[in-house]
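Removed: one protein chain of the complex. Kept in place: all other protein chains.
What follows is subunit A.
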Amino acid sequence: MIEIKNITKAFGKLQVLKGIDINLEKGKIYAFLGPNGSGKTTLIKTILGLNQPDNGEILIQNENIKNNWQYKSCIGYMPQIARFPENLNMMELLGMTRDIRKTASDEEKYISYFNLEGARDKKLKNLSGGTKQKVNAVLAFMFNPDILIFDEPSVGLDPVAHLKLKDLMREERDNGKTILLTTHILSEVEELADEVIFLLDGKIYFQGTVQNLVQTQNESNLERAIAQLLLQTEKKSKKLSFQAA
């Protein structure tokens, strides 16, 4: 579904991605984990074509995404921060995206699912952060895309909406969609992820199921396993700097 081949990306002197290779399959939820600055968002943005990689290539449904914009019609994206043109209302925003994508959409289903009926004619600037985030979710789901990308989707959502979003992700996974998720909430990962991709310092440090990760670290739960993983890497980098010295 998504093939990422040896992607590197630097911003100035800062090397953010240092050779990422992964294959993401259909019908799975992939959780991208890692400390701040590990390259999660950069990787997601590279897949979306917001960033352009320095080296390597990305194939989506066997199509190289370089200098290509049509492939984005099979992606639904829910970004971390929801900000829209202030003076449009929700229906106009959805109408605009529908106008742009020209594919069949089912926004009504998701408007009622996320309880957004009351927000229809309100200007977007008057909606609360959480409500805007729900509008973002509607935008991601309404075109029934094959790939769904969520960048820390739970930020600002109330517990009910969060629960509903997670249910929807599972449902879409069962419908054969590929779902990419970055998050810092480990319970979300435990509940949802079929595979965990742990990024550290621009490289993939671990890839496997949650169980797998917990077992390899000899720990009782995911939180402890991740902490263990981070501790190990800290020790390693200390050792390296000691050797270098």
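Points to keep in mind about this one:
As a convention for this text, a residue touches a chain if its C-beta (ideal position, glycine included) is under 8 Å from a C-beta of that chain, and two chains touch if they have at least 3 such contacts; residues count from 1.
What we mean here is this: contacts and distances are computed from a predicted model.
Considering only "ABC transporter permease subunit", "Acyl carrier protein", "NADH dehydrogenase subunit M" or "Nitrile hydratase", the record for the omitted chain gives "ABC transporter permease subunit", by its UniProt protein name. Screening A:5, A:45 or A:184 against the full complex identifies A:45 as the residue touching the chain left out. Residue-wise, the contact with the chain that is not shown comes from A:79, picked out of A:79, A:153 or A:202.
Residues of subunit A in contact with the chain left out of this view: 11, 45, 48-52, 69-73, 75, 77, 79, 81-88, 92, 96-97, 99-101, 136, 139.
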